[in-house]
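Just dropping this structure here.
Only one protein chain is missing from this complex, and each of the others stays in its spot.
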Amino acid sequence: MGERIDWRTGETMAFPDRLDLQRQDLSQVYRPQREWIDGRGLLIVIAHFFSGIGAGAWLWSTLYDFPMGQALAIGCVIGLSGVAHMAFLGRWDRFWRMLRRPHQSWISRGIWSIGIFGLAAVASMLPAVRDSAAAPVVLGLSVLAATAILLYEGFVYAASRAIPFWRTRLLPVLYIAYGLRGGAALLLAVAAFGGSGFDVRAVEVIKLWVVVSTAVLILLYLVSSTRSGGAARESVAQLVAGRISPAFYGGTVLAGIVAPIALALSRDALGLPELVLLGAIGLASLVGDFYVKYCIVKAGVYVPLVAAEGVGSPG
Amino acid sequence: MRVRVKLHGGVRSCEMDPARSSFGLTLRNGGNAGDLLHALAERCGDPFRRALDSTDERLPRHLRLFVDGEMLVTLDQPVVPANGSDAGVTVVVLTPMMGG
Amino acid sequence: MRLGMVIDLKRCIGCYGCQIACKAEHGTRPGTTYARVVKREWGVYPNVKKLSIPVLCMHCAEPPCVEVCPTGASQKRSEDGIVFVESDFCVGCRACVMSCPYGARYFQDEQRDYFDTGENEYEQALYAAHQAGVVEKCDFCRHRLEQGQEPACSANCMCKARIFGDLEDPNSEVSRLIREEGGFQLNPELGTDPSVYYLPPDR
Partner (left out) sequence: MMTTEAASQVYEDTWIPSACGMCYNQCGIRGHRIDGTLVKVEGNPDNPIGRGRLCARGLAGIQLLYDPHRVNRPLRRTNPEKAIGGDPGWQEIGWDEALDEITTRLKAVREEDPRGLYFAGTVISLAPLMHALGTFLPAFGTPNSFVSDGHHCGNAEHILARTLHASVTTNPDVAHCSYLLLFGCQAGLGTYYALTTMAQDVADARIRGMKVVAIDPFLGSAAEKADEWVPIKPGSDGALACAMLNLLLNEYELYDADYLRDHADGPYLLTEDGWYARDRESGRPLVWDANAAYARPFDATDLGTVALDGVYQVDGRPCRTVFRALREQVAKWTPEAAAEVTTVSAETIRKIAREFGEAASIGKTIVIDGQELPHRAASALYFKGAHGHDNAWSTSLAIELLNEVIGASNVPGGLLGTNPVCFGHPETGFPRWEPGADVDGLLEAGALLYNDPHGRSPGWPPPPTSAELPNLRDLVGWPITTCFTPAALNDHENFSFDHRPEVLINYGSNLLMSAARPEVCFEAFKDTFVICFNLHSDETAEALADIVLPDTSYLERLDPIPNFTRHHHPVGMGDWGHTIRQPMVEPLFERRHFSEVLLELGGRLGITEPMNLLTNHLYGLVAPHALAPDEQYTWREIADHAYKGWFGEERGLDWFEEQGVITWPKKVEEVYWKPFIHARAPLYNEWVKRSGEQVAKIAQERGMKGIDTEGFVPLPDWKPCRAWKPRDGYDLQAIYYRVPWHTFSMTYENPWLDEISRGEPYSYFVCINTATAHAKGIADGDPIEVEGVDGGTIRGRARLTQGVHPEVLAVANNGGHWAQGMPFARGKGVFFNQLLPMDLEHTDLVSLSMDCDARVRVQKVPEA
């Protein structure tokens, strides 16, 4: 326990020291990861959330030719996610060095894809380029880069050999799905709250969002149920019953899944105008999208250094 | 032959006035540590008198007798050079020692 | 040559000498313990077993930390297999911390001191070699190896439980111990092939 007791008076004096938490962790059988979630670590989750929904939004708004959505997507990926990334890095002044290992590091590939997306997306929006012959090429490049952004995020976590809960092919697929769903939800939210010119498409988008959501549900179940091995099971236990369960049930399940469905089912009861309802669904979904990433990252538990039941010599 | 004696250490345990902790004693020529002990016992009483009844031929540990800086170890060790010249004797009454 | 270490769990009494020898040698900040000790307890009274397991960077043959590092700061020396961080390249993204199954990497966030009155004379001298915002780790004491010395932790171990040497030399002491005393690796199934082996405590 990270505090002192003045045994004479019984008064406790906390010595608030994150390191003490880390020291306690190091003595646990199942050590939770904290670097990417606690303190400044939260910024990386925020960054991955915005780049995910941004890339998703870019794909949908390009598909439905919704320039405002596209601008919003660029804002999310380059603006919000970019700033969050920089604020997270220990030495952001050397961020360009992250370009040096694309052949082996997913993070390196990620920054390449964000970089290319940024250029291509902005270029594709420029009137000069939009009308020129290169437009389809630039646009195609931006779509490709956006897909790469959706892809790389999952693999960043899947590449961590120390955290079995993340080490599954399903995770990248889940991140792609949630990116697409987030993108759609973002557009719904935008459409509902003043995004003119997109309202007519809202209905298709909601259908699309429903399809993706069901895929997400299946994936979520698969990711959590098919885990074997101590650390992964511990992660799931913490997720569904442990220290992360409030965020999981509150954010991922309630806001992300139950709320949208409830809103949809009680459409006439609430008597909200069509668009506002869709917007609310979108917003709820966005909250869910953030919390699913938050929970997955927070539930990361390192493989135990020494198995719970003892150290032995194999063979 | 006169011997100048200076008492140090646990002088309080000597049955005499601590202020006069230096005085003269007369010993026979060629007197040894045993004679000095007897003379001190006569003049100062305990702890010297109590030291007399030990059968060991060595001086008890809690009495340190130094003649001109040299420590006396056994009772038969000479205190006074045969030619009768004076000697300075420092006596330290050690308090029971303790260590770590 | 592949430098490695054998830690004899029968000898080690869990005195934390390695943790402090390393800290004193490198002058690391609070919470950063390149070498540390994990204490475990198994069984039910009175059949109870306790064990002290010293851990450090395993200098893996297949280091996941080098693989995930986007800037190339995490490197593995080809001549002796030492895994180290080139601090000037590190951007502090902590991917390596996520991928190291042995908890051997420490991110240096805001620069804390041990005492509330700031750095003392020793700390001023030693902290100069460390940077903020980067990840640090054990490098088998490269600066000592250059002077022909063993790493500080194995040189100091008062139970002689840490033996350092060349794993590729069959008649080195480390190779012999691994062969004859049942040397094993922690979490071998992860495929990182650590260069630190342990000898079983009850043999």
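We just call them A, B and C in the order they show up, numbering each chain from 1.
Methods note: a residue touches a chain if its C-beta (ideal position, glycine included) is under 8 Å from a C-beta of that chain, and two chains touch if they have at least 3 such contacts.
Everything quoted here is computed from the prediction, not taken from an experiment.
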*Since one chain is left out of the picture, which of the remaining chains does it touch in the full complex?*
A, B, C
*asked:* One chain is left out of this view; which of C:A73, C:V134 or C:C157 touches it in the full complex?
replied: C:C157
*Which residue, C:H26, C:H59 or C:K137, contacts the hidden chain when the whole complex is considered?*
C:H26
_Under the stated touch rule, tell me which residues of chain C contact the chain that is not displayed._
8, 10-11, 13-17, 19-21, 23-27, 30-31, 33, 36-37, 39, 41, 43-46, 48, 50-52, 114-117, 120-126, 128-129, 141, 143, 152, 155-161
_Sites on chain A contacted by the missing partner chain, in the whole complex_ = 1-2, 4-8, 10-13, 20, 23-24, 26-27
*For chain B, which residues lie in contact with the unshown chain of the complex?*
6, 8-12, 50, 54-56, 58, 60-61, 64, 66, 69-71, 73, 90, 92-100
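What we mean here is this: only the chains that are shown with their structure count from here on.
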*Classify the inter-chain contact topology: is it line, ring, star, complete, or other?*
other
_Chain closest to the middle [Cα centroid of all protein chains]_ = C
*asked:* Taking the mean of the C-alpha atoms as each chain's centre, how many Å separate chain A from chain B?
replied: 93
*asked:* With centres defined as the mean C-alpha position, give me the chain B-chain C separation in Å.
replied: 66
_chain A and chain C, separation of their C-alpha mean positions in angstrom_ = 33
*Quick one: which bits of chain A touch chain C in the complex? Just the residue numbers, please.*
17, 19, 22-23, 26-27, 29, 31, 33, 35-36, 39-41, 88-92, 94-95, 97-101, 104-108, 111, 156-157, 159-163, 300, 302-303, 305-306, 309-315
*Contact set on chain C toward chain A in their complex*: 9, 30-31, 33, 36, 38-40, 42, 49, 51, 53, 55, 64, 67-73, 89-95, 97-103, 107-109, 112, 131-135, 182-184, 186-188, 190-192, 198-201
